[in-house]
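Shown here: the complex without one of its protein chains, the others still in place.
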Amino acid sequence: MAIKRLLINKMGLIGALIILAIVLTAIFAPLIATHEPLKIDMLHQVELPSDQFWFGTDEYGRDIYSRVIYGSRITLYISILSVAVATLFGVLIGAVSGYFGGWIDTIVMRLMDAVMSFPAILLAIGIMAVLGGNLNNVVIALGFVYIPRFARIVRGSVLSLKGKEFVEAALATGKGDFYIIFRHILPNCMAPLIVQITASLAYAILAESALSFLGLGAPPPAPSWGNILSDARNFMLDNVWMTVFPGIAITLTVLGFNLLGDALRDVLDPRLR
Amino acid sequence: MNPMPQILEIEDLQTHFYTRQGIAKAVCGVSFHVSEGEILGVVGESGSGKSVTALSILRLVPFPGKIVSGEIRLKGQNLFDLTPSDMRQIRGDRISMIFQEPMISLNPAFTIGDQLIEALRVHRKISRREARDRAVEMLGQVDISNPEMRLEDYPHQLSGGMRQRVMIAEALLLNPNVLLADEPTTALDVTVQAQVLDVMYRLTQDMGTAIVLITHNLGLVAESADRVVVMYAGRVVEEGTVTDIFQDALHPYTQGLLKSIPIPGHSLGRQREELYEMKGMIPSLQRLPEGCSFHPRCSFVKEICSQTPPPRKEMGPMHFTQCWLYS
Partner (left out) sequence: MEPLVKVENLKKYFPLGRRLWGKSAHSVRAVDGISFDVNAGETLSLVGESGCGKTTTGRLVIRLIEPSHGCIRFKGDDITRHRRKAMRPLRNDLQIIFQDPYSSLSPRMTVKDIIGEGFGRDSGLGSRDKKDRVLEMMSKVGLRPGHFDRYPHEFSGGQRQRIGIARAIISNPDFVVADEPLSALDVSVQAQVINLLFKLKEEFKLSYLFISHDLSVVEHISDRVAVMYLGRLVETATRDRVFQFPRHPYTQALFSAVPRTQVSQQKERIILKGDVPSPVNPPAGCHFHPRCHYSQDICTREPPGFDPVEPDHWVACHFPLKDSKHV
């Protein structure tokens, strides 16, 4: 039913299709790719796009097209997992902090403020430096960095909702705190939460690219889009195509998440039915 | 037959809202007039179109609303012919409006003195000193003590009743011809209401300003209005003097409304009686019933009521109604 409504919303439809395409690409990568993404071929270095190499090759002769295709796996893995981590912890922290208030709230929010006072990328870099560079550590680092944003948003919604009369009504029928949080308050936080999730998914992709660009992301030779861009750095001026394709992939995915997110938020709001 | 000159005339006003769910016909062919110096009560429940009518007079209908057709004449001049800058001259100067919530009508960031002075100087070329004196004088007229000192107060420092009186002062600063009062006392306590209304009536009587009193409170209208217009779902269903409406109501909706209100003193010493209930609900403005908008709820409904809207008929001097019972 929700899906039917989604299909009516044109922008959401486009967003959904884009994401679907990315997901399918990730799942069926071995079938879609033309070459091994890690296979080095020193005979075909830095070549223009051709029949054999659809997006051209990089400095190690690796097929950029195949690398971009396989890169979708890494991108999705990192962005979805890190946002999942941030959402899970952020929502719990924000809900408990906002609902119970008092000193818990004060201490927790100051901690969140402390984390947020670091620029996200710098903090992620710092964490990566400590943990070491591998895929799961990227997930942990990005997840951690985004927790405060989620906590803040959820806390804000919780604060405004806990004074509402329907919460009083539930209390008057003897319902406990956790019932109220899960049944009344959190469902009504959906709208800002969804927006934050899609925004974060988009940021996570960009952050991963930035980290890889700095050599702190997915360890090479993994074909993350950030790595592909990073490898292309030295060849950018004369060989633009090496950056164009991963760049388009990133842009398209970010766009897809944003459109889908906006549409989902509208679709899930019962008031707009 | 109308003894007093008409200061404001509304003719066949149509104001519609173009929403995603369809076109809401908030005002659907409304006509009435206001005579000089009189108090006209405009009565209706939600969706009746009374507030939108007032906003249409000042051409302040918010998006997605639009005045579709009709004429509104102030002393004979059609307001819809005016340019936006001419219209700005009218607002606050010839026609003023006060709203239900004085907290949101007064800017919390400025002192009330600033707001009163600004209201004056927008329309008249006078010095700040003169404007200030006039503001103090007005505040005194609305029974605010220590007006000189009050000028420096911010809206949040005043009580609800005082803020509403400041609104009245601001609205009457320039001696307008018409004051549109949209639920001016609904947000106030009953004892404060009495104070505010007292001030409003006294001043307008002194200045000869006509009041269009928009409200859902029938008691208020019964006690203060000269004439009454009853609105339902964007149309005027009955119009008459206050005696006509309250003692000789003709339209089934007016009758039903009057019957729904508990009569003070009536139940004392008696067994409790059920209140009269009008069946049905106020229709959605996007899906108005065919013919007479009230017909699905009317106890006297006839076949023609569901087909054609009834014409306006004069039933007595100044007493009009739109109902197939009488045509």
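All chains are identified by letter, namely A and B, in their written order; residue positions are counted from 1 within each chain.
Following the convention adopted for this analysis, contacts are C-beta pairs under 8 Å (C-beta built on N, C-alpha and C of every residue); 3 or more make two chains touch, one makes a residue touch a chain.
Since the structure is predicted, the reported quantities are computational estimates derived from the model, not experimental observations.
Although it is not drawn, the missing chain touches A, B when the whole complex is taken into account.
Taking the complete complex into account, B:L257 is the one of B:I117, B:L151 or B:L257 that touches the chain left out. When the whole complex is considered, the residue among B:M207, B:I282 or B:M315 that touches the unshown chain is B:I282. Interface with the hidden chain, as seen from chain A, comprises residues 164-166, 168-176, 183-184, 187-188, 190, 270-271, 273.
Although one chain is not shown, part of chain B still touches it, namely residues 45-46, 159-162, 189-195, 198, 216-220, 222-224, 246-247, 256-258, 260-269, 272, 274-278, 281-282.
The definition used in the following text is that only the chains that are shown with their structure count from here on.
Between the CA-based centres of chain A and chain B the separation comes to 53 Å, rounded to the whole angstrom.
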